[in-house]
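Presented below is the structure to which this report refers.
Here the complex is missing one protein chain, while the rest keep their positions.
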Amino acid sequence: MSETDTRAAVPAPRDDDEKPLLKVEGLVKQFPIKKGLLQRQVGAVKAVDGIDFEVRRGETLGVVGESGCGKSTMGRLITRLLEPSGGKIEFDGKDITHLSTGGMRPLRRDIQMIFQDPYGSLNPRHTIGTIVSAPFKLQGVEPEGGVKKEVQRLLELVGLSPEHYNRYPHEFSGGQRQRIGIARALALKPRMVVADEPVSALDVSIQAQVVNLMDDLQDELGLTYVIIAHDLSVVRHVSDRIAVMYLGKIVELADRDSLYAAPMHPYTKALLSAVPVPDPRRRGAKSERILLKGDVPSPIAPPSGCRFHTRCWKATQVCTTVEPPLAELKPGGRVACHHPENFEDQQPQDVVLLTAAKEAGELVPESVRKAGTPTETEVSVEAEVADEADDN
Amino acid sequence: MTELSKTGAAVGEPVRAQDAPTAFLEVRDLKVHFPTDDGLVKSVDGLSFQLEKGKTLGIVGESGSGKSVTSLAIMGLHRLGARGKNVRMSGEIWLDGKELVGADPDEVRRLRGRDMAMIFQDPLSAMHPYYKVGSQIVEAYRVHHDVSKKVARKRAIELLDRVGIPEPDKRVDGYPHEFSGGMRQRAMIAMALVNNPELLIADEPTTALDVTVQAQILDLIRDLQKEFGSAVVIITHDLGVVAEIADDILVMYGGRCVERGPVDDIFYEPQHPYTWGLLGSMPRIDRAQTDRLIPVKGQPPSLINVPSGCAFNPRCPYADVPKDNITRTERPELREVGGRHFTACHLSQEDRTRIWTEEIAPKL
Partner (left out) sequence: MISYIIRRTIAAVILLLVVTAVTFGIFFILPKLAGQTADQLAQQYIGKNPSPEDIAAVKRNLGLDQPVYEQYWNFIKGIVSGATYDLGPTTVRCDAPCFGYSFKDHLEVWPQLTSRLPVTISLASGAAVLWLLGGITAGVISALKPGSFFDRAAMGVALAGVSLPMFFTGQLALLLFSYQLEIFGRTYVPFTENPSQWANTLFLPWCSLALLYSAIYARLTRSGMLETMNEDYIRTARAKGLRERNVVVKHGLRAALTPLVTVFGMDVGLLLGGALITETVFSLHGIGEYAVQSISANDLPPILGVTLLAAFFVVFMNLVVDLLYATIDPRVRLS
């Protein structure tokens, strides 16, 4: 479903007239695999395989998924640290898909990135002052009152002392280093910040400090965030909308509350159910947990049709052949699924579960399966149901 | 578990060596110090706890709190290798009636892997990259069992099958890098369980794994514990994980235990300000709350210069509540505050109850 269609059908809850800050259409990134004597290309890792989304001004878009789902690649594509293999990226109405390094330079002021590893991303031989003032030098910007004063202001902004200006990264703890990374990213007053696992290397108490800091800075500076993380609790806390990725595709993109309250894609549901809840009394509710069968398939040869069909307990024939589009089924809720949870079935005539789905279903608690569409009894009388579908 | 309350009173007091341990695993006043050029690193500084067979203890803390050092101390791994000479250990570790701290290293070695086994955080780096997964498991079995390679291999396949690895008779000949993260951790668990250990220590067993795989591994550990009846120590920074799996929780800060008790008490009636801080720092997936998180201010303590008095006092919002600056001068003892629930805090019982019910709980 194209972007314009969606917006025409259901206007976004805010910024109706304003165009999104970032618009991504059919974005693809493939990494070639070479093999054999002549190092011929024999295939490609389809890291990101045709995704559409937009980031609205001032919002936080959370991107979740398991390792290898392509979320980090996506982050590097939209900041143009990587060259897309296909599709289109528009930032503030400007096509930046294939801009050269030089062409991107002015935009680097607007788009910044924060990395996971606060150790690896700071040059150990440079002082904090040099690190945070680097963006000014690269862009040839002379801030009001001089670089040093501005850098000290930034250090204060992220909760460090201006006296830290002449210190080196190794003198700081992990949380402080992440603050330095944030100060550097904010130096040029960017409009969009892409943060790839910004807090996952930090301790819980420090993680909360950084999450709050990012929150405050967003309010203060009107930032737009794309936050990529594997921790669903953190993503829930920080995001307005959330995209769930699986094997290079967005399988669900919805408002935060509706996604957590009523996930529509079975994968989202499984993902949410797997998060350990810090509430021992809910341990009895373990019965709600959906265990997924096996491992994530290889992104070199992803399954046909819906990519999740090999592990899904609701997969039917249509799931193996037809790839479900990411369709807006309800306001603020897009999902790519033929048999969504918490919504009416998109392919009600197709009720015969795959063998694999039946096996997968054994790992899914009764309560979850009952809530879904084809129940045991329905399957046993599949012929009649099929007839009814024909009649309809 | 009822025996615990009997010995519980002894916690924090000087322990006499001749005291017979009553629990399956009993750690008494354990200290693990490392002399360095910068000073003495007091990684663990007076830790005591007990654990019965069939039960799970969750040790929670942030990096540098001493939780991993504790687990390696129980396994007797600090004394090995080039750095083994440097470590200073004192206190007692009783495993099934045997004292390990003062024991002959070779005796501890014979227990290691057989009576007590360990699972590590990153299964990729914890397995030798040059050897087949199967032969690493076979090795673990043959250290303690005088059997042929063939018999050991059969045992390895059996264990791989038990931990849910498909086609175990083929995967047994695979190399670690050919396994996915989850499968690798399953193989690690198979390796740890190959000798039916009575004590299983899992150090951040799911931290390197994806959430769906984490759920599988936690389920597996729980099932295997039921089946083997072993005692499990699970070390993690993730309160969600301990809430899922632990019977008791021990919260560590700056090398010491600040709070210990049954899982429900720790989550619903936590007594120590640091535990409150942990709970407040944690974004919750199970609650629709959009408020700000309540982080613990400041940075974790240096283990060389642990703050005097209560190690948490520089970060504690209530450090000035008790009189006479006591939080900065006197180290708080671990005291029982309810059935098997202990905390090391200078705040009075009334203050703690008041702060928890009035200030902390409503915001969580």
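Residue numbering begins at 1 within each chain, and the chains themselves are lettered A and B in the order written.
In this section, a contact is a pair of C-beta atoms (placed from the backbone, for glycine too) under 8 Å apart; a residue touches a chain by one contact, two chains touch by 3 or more.
Since we're looking at a predicted model, the values are computed, not measured.
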For the chain that's not shown, point to the residue among B:L25, B:A140 or B:I266 touching it.
B:A140
Full-complex touch with the removed chain, picking from B:A23, B:V44 or B:A117, is B:A117
Kindly state which of the options B:R109, B:R222 or B:R335 is in contact with the chain not pictured.
B:R109
Which parts of chain B are in contact with the chain that was left out?
72, 75, 77, 80-82, 109-114, 117-118, 120, 122, 125-130, 139-140, 143-144, 175, 177, 188, 191
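What we mean here is this: only the chains that are shown with their structure count from here on.
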In the complex formed with chain B, which residues of chain A make contact?
66-67, 173-176, 203-209, 211-212, 215, 230-234, 236-238, 257, 260-261, 270-283, 286, 289, 291-292, 294-296
In their shared complex, at which residues does chain B touch chain A?
62-63, 166, 180-183, 210-216, 218-219, 237-241, 243-244, 263-264, 267-268, 277-286, 288, 290, 292-297, 299-300
